[in-house]
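The other protein chains are all here in position, but one chain of the complex has been omitted.
Chain IDs A, B, C, D and E follow the sequence of writing; residue 1 opens each chain.
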Amino acid sequence: MPIVQVHILEGRTTEQKREMARRVTDAISETLGASPESIEIMITEMSRNHFAEAGVLRIDKT
Amino acid sequence: MPIVQVHILEGRTTEQKREMARRVTDAISETLGASPESIEIMITEMSRNHFAEAGVLRIDKT
Amino acid sequence: MPIVQVHILEGRTTEQKREMARRVTDAISETLGASPESIEIMITEMSRNHFAEAGVLRIDKT
Amino acid sequence: MPIVQVHILEGRTTEQKREMARRVTDAISETLGASPESIEIMITEMSRNHFAEAGVLRIDKT
Amino acid sequence: MPIVQVHILEGRTTEQKREMARRVTDAISETLGASPESIEIMITEMSRNHFAEAGVLRIDKT
Partner (left out) sequence: MPIVQVHILEGRTTEQKREMARRVTDAISETLGASPESIEIMITEMSRNHFAEAGVLRIDKT
């Protein structure tokens, strides 16, 4: 704890996720006063047919 | 916001998910007074060896 | 299963949530072919200092 | 309800998950007084490039 | 990791939750081969007007 869940659309590289995990951990550690060791991040990738806005699946968005 | 997460067993078609996203968005918009544009839906599919009821994995249910 | 989690901002009435639960259950049942009895809905209310868009807490949005 | 979500790193066998679902259901049923039939467990597997501790993805941990 | 989220209806005592956390941790540790120290449990309590089955809020269930 803190436990962070990040839902993103698929398509990012491992390098982007690596950098994101590092930067989000720093941001949380420095603002909330939590030790970096206590911070866990889970990344969940969504495919474009599993995410909708305004009732429209992302694969159908034109 | 509203942010909706729908956990379902795998096996539905994209057409079913498309229709579900549309109908759930309408339902939430009309009952809660949220604009459709503000409503996001994330669909999470579970495989049958990752869901259990009464302590029994769905793949083992006879 | 299906298990649905709906995150909303606080401020809706019980009557609105009641209607939402009924309508969302119908929408999912009819589009995914799940029995209404199998559908569970969890409503999570967020306060305005616990939700941010574009890095701005909702309480600070002008 | 109770609804349990278990996030684990990938790599466990179905036999381990089967046993886990059975044991966790017993534990919850006996301590909270819920009928086993009312308990649902969702298992979510994370890959090692989707989980970070201390800002370091698990695939990078040496 | 493992990270466990347990959604329950409100009304359990702290003693029940304490016992549940202990037993669920044992169950997961022994079946998945995870060290107890690595297992985190988050308990989320739902009020009866925030949980619905078959489209009916629990407060309305007769």
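Basically, a contact is a pair of C-beta atoms (placed from the backbone, for glycine too) under 8 Å apart; a residue touches a chain by one contact, two chains touch by 3 or more.
Quick caveat: nothing in here was measured; it's all calculated off a predicted structure.
Q: As a test of the contact rule: which chains in view would the missing one touch?
A: Checking the complete complex, the chain left out touches A, B, C, E.
Q: On chain C, where is the contact patch with the chain that was removed from view?
A: Residues 7, 46, 49-57, 59-60 of chain C touch the chain absent from view.
Q: Which chain B residues would touch the chain omitted from the figure, given the whole complex?
A: 1, 3, 40, 42
Q: Please give every residue of chain A in contact with the chain that is not shown.
A: Residues of chain A in touch with the missing chain: 1-9, 12, 16, 19-20, 23-24, 26-28, 30-34, 46, 51, 53.
In this section, only the chains that are shown with their structure count from here on.
Q: Can you list every chain that touches chain A and also touches chain B?
A: Chains that touch both chain A and chain B, as defined above, are D.
Q: Regarding the chain B and chain C pair, does the interface count as same (over half of residue numbers shared) or different (under half shared)?
A: Answer same: the two copies use largely identical residue numbers here.
Q: Farthest chain from chain E, going by the mean of C-alpha atoms per chain?
A: For chain E, the chain whose C-alpha mean is farthest off is A.
Q: Could you figure out which pair among C-E, C-D or D-E mirrors the A-B interface, over half of its contact pairs being identical by residue number?
A: C-E
Q: Could you work out how far the Cα centre of chain A sits from that of chain D, in whole Å?
A: It comes to 20 Å between the two C-alpha centres.
Q: Per the centroid of Cα atoms for each chain, what is the distance between chain B and chain C, given in Å?
A: Inter-chain centre distance comes to 12 Å.
Q: Where in chain B do residues touch at least two different other chains?
A: In chain B, 7, 23-24, 26, 46, 51, 53 touch at least two other chains.
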